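Remarks on the structure that follows.
Every protein chain except one is present and positioned as in the full complex.
We call the chains A, B and C, going by the order they appear; numbering starts again at 1 in every chain.
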Amino acid sequence: MQADGSIDIPAIAPMLAHLVDQGVDGLFALGTTGEGRHLTDGERRAVAEAVLAEAGDVPVIIHVGHNSMVAAAELAAHAASHGAAGISISPPSFHAVTTVESLIACYQGVCAAVPELPVYHYHIPSLSGCTVQPSAFLAAAATALPNLRGIKFTDESMMEVQRCQQVAEGRFQVGFGRDEQVVAALPYGVDWFIGSTYSVITPWFRELMAAFAAGDLVAARAHQQRVVDLVAIMQCHQGGPAVLKAMLAALGVPCGQARPPLPHYGQAELAAIASELRELF
Amino acid sequence: MQADGSIDIPAIAPMLAHLVDQGVDGLFALGTTGEGRHLTDGERRAVAEAVLAEAGDVPVIIHVGHNSMVAAAELAAHAASHGAAGISISPPSFHAVTTVESLIACYQGVCAAVPELPVYHYHIPSLSGCTVQPSAFLAAAATALPNLRGIKFTDESMMEVQRCQQVAEGRFQVGFGRDEQVVAALPYGVDWFIGSTYSVITPWFRELMAAFAAGDLVAARAHQQRVVDLVAIMQCHQGGPAVLKAMLAALGVPCGQARPPLPHYGQAELAAIASELRELF
Amino acid sequence: MQADGSIDIPAIAPMLAHLVDQGVDGLFALGTTGEGRHLTDGERRAVAEAVLAEAGDVPVIIHVGHNSMVAAAELAAHAASHGAAGISISPPSFHAVTTVESLIACYQGVCAAVPELPVYHYHIPSLSGCTVQPSAFLAAAATALPNLRGIKFTDESMMEVQRCQQVAEGRFQVGFGRDEQVVAALPYGVDWFIGSTYSVITPWFRELMAAFAAGDLVAARAHQQRVVDLVAIMQCHQGGPAVLKAMLAALGVPCGQARPPLPHYGQAELAAIASELRELF
Partner (left out) sequence: MQADGSIDIPAIAPMLAHLVDQGVDGLFALGTTGEGRHLTDGERRAVAEAVLAEAGDVPVIIHVGHNSMVAAAELAAHAASHGAAGISISPPSFHAVTTVESLIACYQGVCAAVPELPVYHYHIPSLSGCTVQPSAFLAAAATALPNLRGIKFTDESMMEVQRCQQVAEGRFQVGFGRDEQVVAALPYGVDWFIGSTYSVITPWFRELMAAFAAGDLVAARAHQQRVVDLVAIMQCHQGGPAVLKAMLAALGVPCGQARPPLPHYGQAELAAIASELRELF
């Protein structure tokens, strides 16, 4: 965002360069941290086009979660036509979705709009309010949504992660989105990790995973503890995506501030976030 | 909506005729029942234009609640330019709004987009997840949001209604939106009533209010009981706006079915709703 | 309570005298404000005996809500043998009760222990966590619990109050327990009112009810507003029953402080409560 709150398209290229530099395997754009929901549909299309144009060989998933599933389907088709590698979707959050049938109905139009692309269910009940058990959804989606290909699981229940994996059996991928407990997800052998903090500390996670793979749990926990400390900064300043933008700026990747309802920080709070972040490096 | 789910603009005129026939004093378009959030912004503009063109002298409030406050401001400006009498707004529901400051920040752009129009805060915590105490918001908005003019209070707490009234003191209007407990709101002397069931049973409310004004509480309760019985039908079929559309069709005002995540009914369930409704008339 | 936290039996007689002086029609002992759940069963019996011995002709309901329904039944039998006019009961709160069948099962032993006494369901979902719809419970209890006689309804939903009244039809009484919105309950003609603030401001409610009966809604609301202001003090100091004890002391009826988890106040906070209370008189 620019200082007046409008979208800063030229800032996208350096941000992508930073992310690729961090060592990510792919990009997930316009999600929770990317504030897709806070943009107009026109702005979402402009950002998607810029990201897809600049990403080069790096695969990009575009998130199209929206209160209007018709608008989400339009955004998905637009992303497909500009080269997205996949689509992520979450259900409306005003009328909370509570049944498998309703969730399937929500996603039917989006999936039909991009029949050639993999679609991923973004499970984040703490924000979406969607109480549908994800493993039950996947079981039903196996036939109802032919191109649904997996789930971004952003919740704490590892039992439910395992249930999703049991349903998945090659049909679905199960990715994990609670960066603060990656150590808990590693023994489950989840397929991938997508989360907000990878924007700033992907190298820590690479070390964490290497330590776990080497059987060094003490080191893995120590790396995870650093992530927990970073998440504590995000919680302390009350607004994850807003804090991450301040952190990116502190790391030399200016990306402006978040839109309401996320907080807008004054200079003092921006400086505090930068200083707290520096202590972790 | 048409059978294929697209917007049925020609159906709007007969629906407005029906509503005016019911005896309403004004119209509230694209709210919860009007499914504004389930439309694309383009569809919302098209519906707003049609309603404003057909409404004649009847004042119209356009609801612009949205996850994107930038999109909401654009919709508000559009409605103003087409003759809306007022704007209704509710905050984003993905990141739930929890502080007065955040709610003020959310509404600043919308209010600024229509400086000449009254703006109303739509308080419906059961759906929006907004936990901000409305009386505290009104107290802060008195100076922060010059054209905020009142609140549509859709919650059960009558103590909070009274607190809003105490803050209002001529500066704000307090309207009530829980049709199922109008008898509880009448002693408070609220300024107006806006709700979903007025689309089908406004005459019952006229009788209810007349009975209350005449001091006949027994009759007022009896009228309210009929409303409660109608609300029971809505709850039984799990999806208020979807049931109301089926009821309107049963009363000769076809308006199609609701969009996901609201339920889509088969013929048997549509017939059941119609039959249950007939028993109340 | 005494300063060391133990029960102060001699303090009960003057408190009852104060309550009768306030103009109450009956007494409700060991409920939420009376902190029955924070006492041992032995202490509950001692308090019940003292209240029943001192109450004279004033009818007394003893509340026996407990996590153990066996203990509750024993307390009910004890109260009956000492002259209680009725028993109030609420379900266990650790495993929250969510079905009508479970709530009936909970109350069967208590009702059977006092077959000659009326038993009242204390509906206070904000504390008990019991999500059972009270009207559905009453409908089932009509045959399943012969001596269940009514409900103390401490919630905001006036639609549900009306549903309870519809089921009641002479079989049950519906009493109301949200003192802060008595004006909302009066048009429904509920059978009685039981609440915490009657301990200190019963005369205000007498005036409120008289104004309402005389059709003077402006005066009724003004009286209700004073109650709302008093409730605001209780909320501000975070702990209704603890604040009420401080208020009683300020009114010359010392009754010690509350037990954990309710707050224990220092001298400064006790003085603040007393001062805020005085401003309302």
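Details
The criterion applied here is as follows: a contact is a pair of C-beta atoms (placed from the backbone, for glycine too) under 8 Å apart; a residue touches a chain by one contact, two chains touch by 3 or more.
A quick note: this is a predicted structure, and the numbers were derived from the prediction, not measured.
In the entire assembly, the chain absent from the figure touches the shown chains A, C. From the set A:Ser81, A:Thr131 or A:Gln166, the residue in touch with the chain omitted from the display is A:Gln166, counting the whole complex.
When the whole complex is considered, the residue among A:Ala17, A:Ala53 or A:Leu217 that touches the unshown chain is A:Leu217. Residue-wise, the contact with the chain that is not shown comes from A:Ala185, picked out of A:Ala113, A:Cys130, A:Leu148 or A:Ala185. Contact between chain C and the absent chain runs through residues 5, 32, 37-41, 43, 65-71, 74, 91-97, 102-103, 105-106, 108-109, 127-129, 239, 259-264.
The chain not displayed touches chain A at residues 155-159, 162-163, 166, 178, 180-181, 183-189, 212, 215, 217-218, 220-221, 224-225, 228, 231.
Heads up, the rule we're going with is that only the chains that are shown with their structure count from here on.
Just count the C-beta contacts per chain pair and the biggest one is A-B.
Set against the Cα centre of chain A, the chain with the most distant centre is C.
Both copies, chain A and chain B, contribute mostly matching positions to the interface they share, with over half of the numbers common to the two.
The centroid of the Cα atoms in chain A and the matching centroid in chain B are 34 Å apart.
Those residues of chain B in touch with two or more other chains do not exist in this structure.
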